[in-house]
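For this view, one protein chain was removed and the others were kept in their places.
Right, chain A next:
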Amino acid sequence: MIEVKDLTKHYAGLKAVDGISFTIPRGICLGLLGPNGAGKTTTVEMLEGILRPSSGTILYKGAPLGAEFRNEAGIMFQHTALQEHITVREVLKLFQQFYPHTRSLDELIEICALGEFLERDTRKLSGGQRQRLLLAIALINNPEIVFLDEPTTGLDPQSRRNLWEQVRRIKGENKTLILTTHYMEEAYELCDEILIMDHGKIIACGVPRELLAEHYKNSILTLPADALPAGFKPDPGSSLLPQEDRVEILSREVNTSIEHLIKHQISLTHLLVRSPTLEDLFLELTGHSLRS
């Protein structure tokens, strides 16, 4: 669907995006992850045709981004104000007029659950309602490719899960999705493939489950920070990952690690054994947490 080759973007000497290449097959949901300043928003905006690349090519269905792309792409921006003093229904009608082919309003209202605030001024929407409206605008031209730039940032857990449901429904329509997010859980839930960026380069890409299996053979043990004596060393082959309020042991083999802890008479009352998540992978690859 989209082919990116040697894409770069310079800002006054700074390389925001540094020669990246990848392809996005039709019908998948691609997650773009990276810490702040990694270049993911710049990358997405170049894919959306909003920013002009310094060099490199972006092909949509084998051709440069043009009128066809504009008609077939739906974009949900991260920070978007809408014209003021007009209602949700009027905004939808306005955007409908911009495209030659559009989805029916009834369908959009149903998919994005806009029914309860259709006649409300756009300024008086809650965060979740606003995101649903922006999603509806992104879908108004029944796009083949949909860009979602941090769609759930700032939403409460309930609204976030509602929006995930709507995104899953769009995925079910066999559309191609490109999603940037700060939430690893979101990427894990929604994305078929992820692409992790840092310092303008791609540092990892693939199917989330496979990426985790590739990097981690085993589990993580978590204990309170004061549970271990000073100078404690885990069993050979495992490693310590000190966190702010807790200690994590990246274990080679769970049974051996636990026996080692018992042998050193360490209390296991607050022991937690878990599988590594994308968050752990991200931390390991980039050296910093996503939300920092």
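By definition in this document, a contact is a pair of C-beta atoms (placed from the backbone, for glycine too) under 8 Å apart; a residue touches a chain by one contact, two chains touch by 3 or more; residues count from 1.
As a convention for this text, contacts and distances are computed from a predicted model.
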item: Omitted chain, identified by the protein name its UniProt record gives, among "ABC transporter permease", "Cytochrome c oxidase subunit 2", "NADH-quinone oxidoreductase subunit J" or "Cysteine synthase"; value: "ABC transporter permease"
item: Touching the absent chain when the full complex is considered, from A:82, A:125, A:145 or A:163; value: A:82
item: Among A:10, A:70, A:182 or A:201, residue touching the chain not depicted; value: A:70
item: Which of A:97, A:158, A:255 or A:269 contacts the chain that the document leaves out; value: A:97
item: Touching residues on chain A - with respect to the absent chain; value: 48-51, 67, 70-71, 73, 75, 77, 79-86, 90, 93-95, 97-100, 137
